[in-house]
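Below is a structure I'd like to ask you about.
Omission of a single protein chain aside, the complex is shown with its protein chains in their original locations.
To keep things simple, chains are lettered A, B and C as they appear, and every chain counts its residues starting from 1.
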Amino acid sequence: MINKKVNNVKEALEGVKNGMTFMLGGFGLCGIPENAISELVKLNIREVTCISNNAGVDDFGLGLLLQNKQIKKMISSYVGENDEFERQMLSGELEVELTPQGTLAEKCRAAQAGFPAFYTPAGFGTEVAEGKETRAFDGKMYVLEPAFKADFAFVKAWKGDAAGNLIFKGTSRNFNPNMCGAATITVAEVEELVEVGELDPNNIHIPGIFVQRIFQGKNYEKRIEQRTVRQKQ
Amino acid sequence: MINKKVNNVKEALEGVKNGMTFMLGGFGLCGIPENAISELVKLNIREVTCISNNAGVDDFGLGLLLQNKQIKKMISSYVGENDEFERQMLSGELEVELTPQGTLAEKCRAAQAGFPAFYTPAGFGTEVAEGKETRAFDGKMYVLEPAFKADFAFVKAWKGDAAGNLIFKGTSRNFNPNMCGAATITVAEVEELVEVGELDPNNIHIPGIFVQRIFQGKNYEKRIEQRTVRQKQ
Amino acid sequence: MALDKIGIAKRIAQEVQNGFYVNLGIGIPTLVANYVANDLEVEFQSENGVLGMGPFPFDGEEDADIINAGKQTITTMPGASFFDSSMSFAMIRGKHVDLTILGAMEVSENGDIANWKIPGKMVKGMGGAMDLVASAENIIVAMMHTNKAGESKILKRCSLPLTGVGCVTKVVTNLAVLEVKNNAFHLLERAPGVSVEEIKNATEGTLVVHGEIPEMNI
Partner (left out) sequence: MALDKIGIAKRIAQEVQNGFYVNLGIGIPTLVANYVANDLEVEFQSENGVLGMGPFPFDGEEDADIINAGKQTITTMPGASFFDSSMSFAMIRGKHVDLTILGAMEVSENGDIANWKIPGKMVKGMGGAMDLVASAENIIVAMMHTNKAGESKILKRCSLPLTGVGCVTKVVTNLAVLEVKNNAFHLLERAPGVSVEEIKNATEGTLVVHGEIPEMNI
């Protein structure tokens, strides 16, 4: 077993620098690496490019980095829940590259799996395809999309072990598995760091080979964006 | 819940015809769809193209179809355990397309996921790349490989439910998940068909949407090719 | 009487067939799930990574880790599964999802759709919509026939940045059910009490009216 465990978020983020590109897992506020984000705010790492499906909300998730003006560029598919984001984008302070959600996921997976680029039908005939190579296969048009390149991937899992194996819970899985191994260094924070051997090898979502550092996360808020419920009759 | 359950292998294979292309899961004899193969022999479906990593052994797995001369063409990565195979290939009776194992897996996954083709470095500069488009990305050469097209995919899982959800065991997983949804009709046979709701939604390897028919398999032999053991001291 | 949002959702629910996997967009489409006939075998997919969505959880039983693409807390039905984003879009791009229902700001007679951006005013992003419309073969748009100023959103050509080209198969608005084919909107049904004339006036794109047009039955 190759030990990936580090003691805390500080050790886990060693080497992060201004100007780097980060991948961050999560969909909305679900499954975001809360500890890593807090530490990035604390370290005041600036001029960063963030690859993340969303940009958090004004006072949580990546919104915290936005408030602090640490982000130079966002690569996302949907950013509709964040006023500060809209303000910075419309004022030109923030560079934004909007990417279809499935393309975003696959650009991560391509980086993880050693594919340099891939053809997807998403975005053909739209702004998204402008300046990109397009091509017909079997009479249907596709857009060539390159794999992402990133320095760090920050992911959040439910359970993990020192070997770096990860298991995600429910829809907090989302982009997290696709980002593992898609950056030079993948940092996983977990709600529960269990003993090696405790996880069933058959149920592991991400094998430890895709993870360079893992640590036991703390104080998860797991904020809900849209609390929708029904009443018991 | 959309019910995919059929009563037996006969119903599961309804519609198979001479000349069709089949995908078959398994690595060596591990995780092969034993029931589907037996039924293909029984139905004497001929002139078929088989996409399968291996070709079984002389008297088991796809070797049974070979003995019976039902196979026109094999698309595989490794065929070294089968004398009848070698005989048919060298005599020209059998058409063989050898494909690197990772490329084979990804050609299945591409079909499953709606990618028309992909660039892989495997095989560049070899016979495998002859006649294929090649291209440099970041100074490294890649070969363009098209997605597979198949009529039926036959896969074998450990557990499944009527919704078509599948869980595989150990290394019998191999190509099986990648073939699900990669053909027009995916037929899954399972060692244990459990009640819907029994499988943990978090541990499902293949969601039922990729499976058209599922049935409780019978009489699994699960033959071991290389029984390697050590003695207790 | 023009339909309200619930009316539109009810009418679209009639398009859901037995054995369909359905992806519902945010807004009116989300409501469709409430009106699908109980005797149909149907599963709802949400592109953030769940198949077999159920109703909202009971008060107090919400789980922050179980949400839909609208970021709403949800439950799952027996037979449900969770998966990552890559696999979720494998379902969508691979044409395993049978029906996609989504909202739009504009549609055009050749099946183009625009729903993600108003230049200089609003850019929320396309989310999964571009993937959905680029791959799905059965795309129903739920929308209002006109904007608040009374201008048609059923157009010859979309004026807003496109989400997808030539992809919309059907449009259900507060006024009508329209099939999109051969570069025209074909009027299939009228909202109860709405005349063909009213629909014509509210439609900027080419409208084909063939024979007697029945009222929706909702």
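As a working rule, a contact is a pair of C-beta atoms (placed from the backbone, for glycine too) under 8 Å apart; a residue touches a chain by one contact, two chains touch by 3 or more.
Source: prediction; values computed, not measured.
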item: Omitted chain's touching partners, listed by label; value: A, B
item: Selected from B:Ala105, B:Ala163 or B:Leu199 as touching the chain missing from the view; value: B:Ala105
item: Given B:Ile51, B:Ala122 or B:Ile185, the one touching the chain that is not displayed; value: B:Ala122
item: Touching residues on chain A - with respect to the absent chain; value: 1-3, 109, 111-115, 161-163, 165, 181, 196-197, 201-202, 204, 207-210
item: Sites on chain B contacted by the missing partner chain, in the whole complex; value: 27-31, 53, 76-81, 86, 89-90, 96, 98, 100-106, 108-109, 120-128, 158, 168-178, 205, 222-232
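Here is the rule we use: only the chains that are shown with their structure count from here on.
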item: Most remote chain, CA-based centroid, reference being chain C; value: B
item: Chain pair with more C-beta contacts, A-C versus B-C; value: A-C
item: Centre-to-centre distance between chain B and chain A (centres being mean Cα positions), rounded to whole Å; value: 33
item: Centre distance in Å when chain A and chain C are each reduced to the mean of their C-alpha atoms; value: 28
item: Shared-contact residues (touching 2 or more other chains) in chain C; value: 50, 82-83, 86, 89, 92-93, 135
item: In chain A, residues with contacts to at least two other chains; value: 120-121, 168-170
